[in-house]
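All protein chains of the complex are present and in place, except for one that has been dropped.
Right after this comes chain A.
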Amino acid sequence: MNDEEERRSAAARMFDVRRVIGGLFVVYGVIVTLVGAFDGSTAIDKAQGVRINLWAGLAMLAVGLLFLMWQWLSPAEAPEPAESDGDDVENEGGDASVR
């Protein structure tokens, strides 16, 4: 693996869309869950008695973690140059190619 490939591979990992979604949703999840944990009665009453911030926060946290886990379990490989004839056989998830 030469320098160029290594750089591309690093860029591909950094830039995996699953990491972007996972990252944003984990941050959203943590913030909204915290807010939900301390919601006063006004907020709860407005939402018809549902602790919506808490639940939505936890749900977003779970979604975010799922995406990060997915990426961790089947990491992106560096995209190959266009003329590759498909020898990236081990790409089980079939979802990892990222540019």
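Note that contacts are C-beta pairs under 8 Å (C-beta built on N, C-alpha and C of every residue); 3 or more make two chains touch, one makes a residue touch a chain; residues count from 1.
One rule holds in what follows: contacts and distances are computed from a predicted model.
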| item | value |
| --- | --- |
| Omitted chain, identified by the protein name its UniProt record gives, among "Uptake hydrogenase small subunit", "Solute:Na+ symporter, SSS family", "Metal ABC transporter ATP-binding protein" or "Spermidine/putrescine transport system permease protein" | "Solute:Na+ symporter, SSS family" |
| Chain A, residues in touch with the chain not shown (by the definition above) | 8, 11-12, 14-15, 17, 20-21, 23-25, 27-28, 31-32, 35-36, 39, 42-44, 46-50, 52-53, 56-57, 59-60, 63, 79, 82, 85-86, 88-99 |
